[in-house]
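Have a look at the structure that comes next, please.
Taken from a larger complex, these chains appear in their original positions, while the remainder are omitted.
Here the chain labels run A and B in written order, and each chain numbers its own residues starting at 1.
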Amino acid sequence: MPLTDPNRLFPTEPKLRDLARALHESIQNLPIISPHGHCDPRWFAENERFPNPAELFVIPDHYVFRMLVSQGVDMTELGVPRIDGGATETDPRKIWRLFAANYHLFRGTPSAMWLDHSFEHVFGLEVPLSAETADHYHDRIEACLAHDDFRPRALFDRFNIEVLATTESPLDDLKWHRRIHESGWNGRVITTYRPDDVVDPEFEGFARNVALLGELTGEDTSTWKGYLNAHRARRAYFREFGATATDHGHATARTENLSAIDAEALFQKALAGRCTAEEADAFRGQMLTEMARMSIEDGMTLQIHPGARRNHNREVFHRHGRDKGFDIPGRTDFVGALKPLLDAVGLERGLTVILFTLDETTYGRELAPLAGAYPCLKLGPPWWFFDSYEGIRRFREATTETCGFYNTVGFNDDTRAFCSIPARHDVARRSDCAYLATLVGTGRMRESEAFEVARDLAYGLVKDAYCL
Amino acid sequence: MPLTDPNRLFPTEPKLRDLARALHESIQNLPIISPHGHCDPRWFAENERFPNPAELFVIPDHYVFRMLVSQGVDMTELGVPRIDGGATETDPRKIWRLFAANYHLFRGTPSAMWLDHSFEHVFGLEVPLSAETADHYHDRIEACLAHDDFRPRALFDRFNIEVLATTESPLDDLKWHRRIHESGWNGRVITTYRPDDVVDPEFEGFARNVALLGELTGEDTSTWKGYLNAHRARRAYFREFGATATDHGHATARTENLSAIDAEALFQKALAGRCTAEEADAFRGQMLTEMARMSIEDGMTLQIHPGARRNHNREVFHRHGRDKGFDIPGRTDFVGALKPLLDAVGLERGLTVILFTLDETTYGRELAPLAGAYPCLKLGPPWWFFDSYEGIRRFREATTETCGFYNTVGFNDDTRAFCSIPARHDVARRSDCAYLATLVGTGRMRESEAFEVARDLAYGLVKDAYCL
């Protein structure tokens, strides 16, 4: 018996199930477009083997280790690196056993679906993971990883990835991307411009980062004009490495449209480290509008994904640093927050702004009404905690009736867990096919239309939205 | 093959489907009660033919043109009137072709269901609308519109409308309603009292409007007492033209219960144009309580539908004016906002206050708990973006368990798209039957009860709530 049910995520009523399966069969072999993610470009530059099962599946994946932490396991027992110099577990087999013994915690979660899919389809495992099978799993995965077929580039090809975007800071020299380009490998790995560390006055080392941005670009980033020009230059540099999009992870969706004089004054305050929290938020908001203006100039797609209260626990942050599973969503406003940007550039036809949310209440109330009116706006797929069967279902049910399918942009995996990429796209494709089959079965769409839309959701829309 | 599936919106499990169909068959021929809408009474007064397909289906319907705008079509290409004097497309066939070529954008939306229903059931069309069939559609609809059978009164009869309410300002002379009355036609078209322009200090020309209200009623509307009396008089005038309800589209649900002295002072400030935004909001809130008190006197049902941030885009508003698809919902509070009104009159048994929302999070958290306690409160049907299969499902699922069916008021179509009225009521009736069948199928209601409730939802509750 396989780890994954061939009919998983399809409706249970037999006719709907058959239609969902037919829809899925028509798209399941389409290449994967991954326009937004956090894989390490070094993997593809060096093409070294992945070190061990724990480092592949547990240590870097906050979806995974946070669940064990929530039940009393200490991050150090799982080998999660410390920034305070303390010791952590280093034996991958011990970490793996602890993970396996707690695998029941993931019942009913997308993590379990993704992991089981990877175990079965990437590593050929057939028995469920548990304390009893932990060593069998470890041995099998270890044995696979030693093969060349399991090196990053080989998996990239096997996963049928047409393009994979990583995410880098403007301060990154993109050396791994350069190495990929120079290697002659034909895999398409591109970068994304993510300037949080040089647009957020509250980011550690903001002024230093802005100065560094000046050095990298030859612009005088101590002036507002020079600072904007440095962004322009750096965006152009990123485009040389395939970038077609920028990405902005602010705490809120706030935008501003200040006069150049007011913006300059705020920028000087930010550089001097004298911004209040309110002023820092305003500056980030101003930069979203500036980025939108530059997107009109250079055609890059602008991604806004606000709403995470990052590093919620003080002790975890001090011990382990960022991105350790303690980022918690909060209420997010879009309607008021985006108005300055939308009044400035919202009707521009050459602009694409993709909105993500961690506050599902905004789907039907704010995001779909906005995307169903403004030409520049498109809705990103359900993100993070909502990248799941139920999350996708709620997203489609809450947005489609108001903004249709064509104001959405297909799927993003947004992951640093490389082996989960096919699994995540599989879940999204199946979930969308289930939704489409339900629309057809309830007379809300014609069958021929559903086949077209299924293909658009899996492949066409994402290529359009990200100019890929 | 028909454009619409005879089993549309029913559950897919065969037994549930059969029950839903039986429930629907028992109510599908009940007359339509439309207690809240925006049809033009002039249509029925003059009974002129509708001009052309574009003016019937595209130009006045912001549900329709906003979707094309969201994908880069300019409103002017669709013939949407400008208030800034600029040119717009005037050839109905060109507009129709542009609409038809983009009809795929509506896949999965209620607009598509309503349009297909109208195309098939009103105009006898059998092929799907597309760029290829655009001219066929245009010709067919044109040919129909030239027949007397397609004039407003004939369609009114054919649609089996028992009563249709329009919405007018207190400043309206109701001449079209008078013409309808005097015409001897037996269709029941009634008005509704919608005083936003004379109760909202921020409405364009508020002071002028209040003065005009004085002229129309012979009351001295420069005093608080005279102003209230003018409302009383004008409400009585509206009741002569069938009005049984008032309607209030404020940005928030805020209510106030000020002393007469404080209310007078605030009124004088409003007349003088010296209200802050906060004071204007307080004044609107006071007027809801005043309207509730008048409703106790004269028996009119009070409708509150807050939550739209109207005219969200500056440029669209300046170019095209109000109601152009850029009204975006926002978070709405009812629990705190309604307390002053509810403390004042909430336990009155002669009062009916119907609440609508664009913030679905309030269904289960605020509205159903309030309506399940206060005798005066009833819940309006899902409104605007939520007038849809999924919207109705979420509404029933989130409210029924807390306030039952009998604190809701049946369906409103709230439309200015006349031909969509049967389609909208059909979607609502089917969606409710689907929900009832599910309750029966899961042992939450007896079958005999479901037939009673189906009839109440389609016909009985709305007549009661609006005293029709």
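The definition used in the following text is that a contact is a pair of C-beta atoms (placed from the backbone, for glycine too) under 8 Å apart; a residue touches a chain by one contact, two chains touch by 3 or more.
A quick note: this is a predicted structure, and the numbers were derived from the prediction, not measured.
Chemist: Please state the number of copies in the whole complex; 2 are the ones shown in place.
Modeler: Across the complete structure, the repeated chain appears 3 times.
Note that in this section only the chains that are shown with their structure count from here on.
Chemist: For the Cα fit of chain A against chain B, please give the angle of the superposing rotation, nearest 5 degrees.
Modeler: Rotation angle between the two copies comes out at 120 degrees.
Chemist: On a C-alpha centroid basis, what's the spacing between chain A and chain B, in Å?
Modeler: Each chain reduced to its C-alpha mean, chain A and chain B end up 40 Å apart.
Chemist: Under the definition above, what is the set of chain A residues touching chain B in their complex?
Modeler: On the chain A side, the touching residues are 11, 13, 15-16, 333, 335-336, 339, 342-343, 346-347, 349, 361, 364-366, 368-375, 377, 397-398, 400-407, 438-439, 441-446, 449, 452-453.
Chemist: Which of the residues in chain B end up touching chain A in this complex?
Modeler: Chain B residues touching chain A: 4-13, 66-67, 69-72, 104-110, 112-113, 128, 309, 312-316, 325-331, 358-361, 385-386, 388-391.
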